[in-house]
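Next up is a structure, given as structure tokens.
Shown here: the complex without one of its protein chains, the others still in place.
The first chain written gets the first letter, and so on, giving A, B and C; residue counts start at 1 in each chain.
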Amino acid sequence: MRHVSVSLVLVAVGLTAAFCVVVLLGFGFRGPGIADTEPALSVATWIDVAQGTGARNIVSAIYLNVRLFDTILEVLVFSVAVLGVHFYLTARGRPEPVESIPESSVVRVAADLLLPLILLIGLYVTVYGHLSPGGGFSGGVIAGTGLLLAAIVLGTKTVTARLGRRLLDRLEWITLLGILIVGLVPAALARTPLVDLLPAGSPGRVGSGGSILLYNGLIGLKVFVGSWVIIRHFVDHRGEI
Amino acid sequence: MSWLNGVTVSIVLFGIGLLGLVLRRDLVIKLLALGLVNASTILCLVSLGARSDGAPPLLGISTVQNIVDPLPQAIVLSAIVINFAILALALVFVMLLVERYHTTDSHRIERETAEEEEQEELWS
Amino acid sequence: MELILLPLLRFAFGALSIASGRSRRTFAVAALLVDAALLSRLALTLAGGTATEMVLGGWARGLGIGFVGDRIGLTFASLVWGLGVSIVFYTWRQNLRPYFFMLLHLLIGAAFAMVFTKDLFNAYVILELLTLASFLLVGYGRRPGQIWASLRYLVLCSLGMSLFLLGLAVVYVHTGTLDIAELALRVAASPSAPWVRLGGALLVGGVAVKAGVFLFSLWLPAAHARALPAVSALLSGVVIKMGVVELFRLSEVFPLELTFGVLGVATALLGILFAVQTYDLKKLLAFSTLSQIGYLLIGFAAGTQAARIGALDYAVAHGLFKALLFLAAGEAARVVGGSDVRRLVDARCSIPTATRAALLVGILGIVGLPPFAGFAAKAVLEAGIHPTFFHAVVALISVGTAVSFAKLLPILPGRCATRSDWSTTTAYAWLAGAIVLFLPLSIAIVPRSMLSATWRWPAFLEAFAAVTLGLTLHRLLRGRRFRLPQAIFRIEEGTLVILGGFFVVYVLLQFS
Partner (left out) sequence: MTARWVLLALLPFVAGIALLQRRRLYAIIGMGLFSLLLASVFFLSHAPDVAITEAAIGAALATFIYVLAIRKTGRLTVAASEVPGLIERVGEEISGLEWEILDRAAASLGLDLIVRFQPLEDVKTSLLRGEADVGAGGLIPIEENERLLQTPEHLPTARFRVWGPAEEASSRLAPFRGDLSDLIDTARRGAPLAVELDLARFLAVSRYNLDAYRVAKDEDALSYTFLVSASQPDIHRRLTNLLTDLRSSGDLETMIRRHFP
């Protein structure tokens, strides 16, 4: 902090304070639902929408059906990040050896017990995304982070080898292509892309909610692989864990 | 306590993040501050619908009249992921810079890249 | 249906070029062909009637993400496609990795989505995808300078996007909509409400960071100057323009005339100042991009339909000649081993003839001599500008552009002939052809009546006068260097300048 010039500090504090005041005064937030005019979209609309899709989780219905295109873009952003991490952290000359810490058997046992549990939680969060909170993204990340535990004990090389390195590399783009293809299938049937063709089903069942489950599964797999790739590179780059 | 709501707090957090971004010279802490700025906008959006008698947007569990606005919740899911992607890539780039310059001080990196630019050519 | 197929198919091609890296060039060509087919279908629909509108997923209007395929969208999509063609040719022999092609596909797909979307949050996500893809492309060469430039780019753009999201929250809480058309109606109903000013300032401030407006886009010169030539061309031709498209869409919602006027004049003059002062070819091009954005903003600010259309026309023209200039400059700098103008002049014989010809066409385009792209678009733009002040500024930028590009003229002559390979030459020829034939091509965006009005003798006279004056000034100023502040390009000062820019927009919105 002390290397920063005084004038910069003064200008920064002044501008930031002024910014906060301006935004606070201009925001005009008087509590939820209190708007000057009737809002264009109301909660009731969304409840109708969700009932139409057959999903119980309204957020999922919006996220994976009404605003599916946003989600596809977001998956692309995540893929770009994974690819970027992969591209910039691999081809850097000397790869450092990765070793696990073999000494503590407690950690090993804990990992053996915890890993399946974490993977199971990830799977549950993914599969039940249209019924309860959660979805492919959080499920995939939870499962992917679970693997970090395995990496601590076994080393990243072993974990990658067990998962199958080529499979991982392929899943990376197969899932991405899968998501896009599912979105494009209606175009082949002379409907507009991104329309949900699957039936709504009876709400509350796992098999309900149209294609939300399908998307959740694909995104979950994609994010699981992706977050593992990110973690693997960061672990490898630390040299030791 | 009407002034203490998510929107107010989020704007204060935005300000703190901005200060961190400007005043801390360490790039890792700059990134943390940037993450704070991004997180504050998420808090702002989520808080738009929050109310004390609300209920989560889950059909069959919550009472229908109490359900809070689900749209901000749905869109911030995308925003969270995007923020993470930005952070991961920025961190990788910081690592690359550290490997080259052995420092995370933004001023020093600025100076050294400028010097290098003067010496060597941009293309080779 | 073409509207959504364009981006989705591009994304699929992106995934495919990672999946099968060997056929990445085949996929790039296939994607261009598919795009061409879809764009011509869209053009046929447009020619037959009004703009096509659709809501993704078949939902009701205002509920889902709305796409609109109007003239503006089609024009910009065509620009993106045209630049895509030239980039594919230009990089044909460079043996770039599948990773580069994936990013290229994603960038172009996101640009297609951007020109059609009329949903604020969708625009946010697209802009972020554009940011990330171009961020990684800027750092593609992995030189420390590139890495640092793209890191600054990422941090400042991410900050801008946070401002945008905050503005989106302000707007959403008062209107309950994210659809721009619906939002325009609501804002028109209460134009002087405090939230309109705040929301407008936050949204505009956020997008301005991406759009190359001088106060906000201080990341731009370094990122443009340090990236690979093909990437610089994409940044200047596509990524910046997407910010401009969003600014244009926002100008249909908020009363932004005064704001755009002030920002336009500021960015034009500052950009010219820096461009005149620099002797690095790529930096010169980057600063001139900033000054050219000034034209567009002034066009938006003038308030007449002709000026707005002229500004969009100019955006397309600028995309073409700036891309050509960046590609040719990159080639020249690679051959010579440096981008300092004086060095390029000394070693001009080693620069391939085709490259020098491309530079010539680009310079003629950017200084606005008839019949090249710059002249045609500028004439349409000026025909719509009424306040004399803006007229004076536009004339001043023309002179300034001529001054800053006059120092490139010594590179061009020389009897020595050096051949270059067919792929880069094709890329140049493609863009140069579009620049020469710009006037007939711009029928897509400019009504015929407006076009014919531009072929009047005052416009010709003005163009030649500006160039002559510019050349004279260049001779007078030669050897005189003046120092401009460089500290604003740092990350810290850049952040503060963005904040300051937000206040400027906010205050200006009070008076509109």
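Everything that follows uses one rule, which is that a contact is a pair of C-beta atoms (placed from the backbone, for glycine too) under 8 Å apart; a residue touches a chain by one contact, two chains touch by 3 or more.
Keep in mind it's a predicted model, so treat the numbers as computed, not measured.
*Asks:* Since one chain is left out of the picture, which of the remaining chains does it touch in the full complex?
*Replies:* For the complete complex, the undisplayed chain touches A, B.
*Asks:* Which candidate, B:Leu36, B:Leu59 or B:Ile109, sits in contact with the chain we can't see?
*Replies:* Here the residue in touch with the unshown chain is B:Leu36.
*Asks:* Can you list, in ascending order, the chain B residues touching the missing chain?
*Replies:* Touching the missing chain: residues 1, 4-6, 9, 12-13, 16-17, 19-20, 24, 26, 28-29, 32-33, 35-36, 39, 42-43, 46-47, 49-50, 52, 54-58, 68, 73-74, 76-77, 80-81, 83-84, 87-88, 91, 94-95, 98, 101-105, 108.
*Asks:* Write the list of chain A residues that the hidden chain touches.
*Replies:* On the chain A side, contact with the omitted chain comes from 1, 57, 59-60, 63, 125, 133-135, 137-138, 141-142, 144-145, 148, 227, 230-231, 234-235, 237-239, 241.
One rule holds in what follows: only the chains that are shown with their structure count from here on.
*Asks:* In whole angstrom, what separates the CA-based centres of chain A and chain C?
*Replies:* The answer is 32 Å.
*Asks:* Show the residues in chain C shared as contacts by 2 or more other chains, in ascending order.
*Replies:* 121, 125, 128, 132, 136, 139, 142, 166, 173, 492, 496, 499
*Asks:* For chain B, write out the residues touching at least two other chains, lowest number first.
*Replies:* Touching at least two other chains: 7, 14, 18, 22-23, 25, 48, 71, 75, 78, 82, 85-86, 89, 93, 96, 107.
*Asks:* Of all residues in chain A, which touch chain C in the complex?
*Replies:* Residue list for chain A touching chain C: 4, 8, 11-12, 15-16, 18-19, 22-23, 25-29, 35-42, 45, 49, 65-70, 72-74, 76-77, 80-81, 83-84, 87-88, 170, 172-174, 176-177, 180-181, 183-184, 187, 191-196.
*Asks:* Going by the contact rule set out above, which residues of chain B touch chain A in the complex?
*Replies:* Touching chain A from chain B are residues 2, 5, 7-8, 11-12, 14-15, 18-19, 22-25, 48-51, 54, 56-61, 64, 67-71, 73-75, 77-78, 81-82, 84-86, 88-89, 92-93, 95-96, 99, 107.
*Asks:* Within the complex, which stretch of chain B touches chain C?
*Replies:* Chain B reaches chain C through residues 7, 14, 18, 21-23, 25, 27, 30-31, 34, 37-38, 40-42, 44-45, 48, 71-72, 75, 78-79, 82-83, 85-86, 89-90, 93-94, 96-97, 100-101, 106-107, 109-110, 112-113, 116-117, 121-124.
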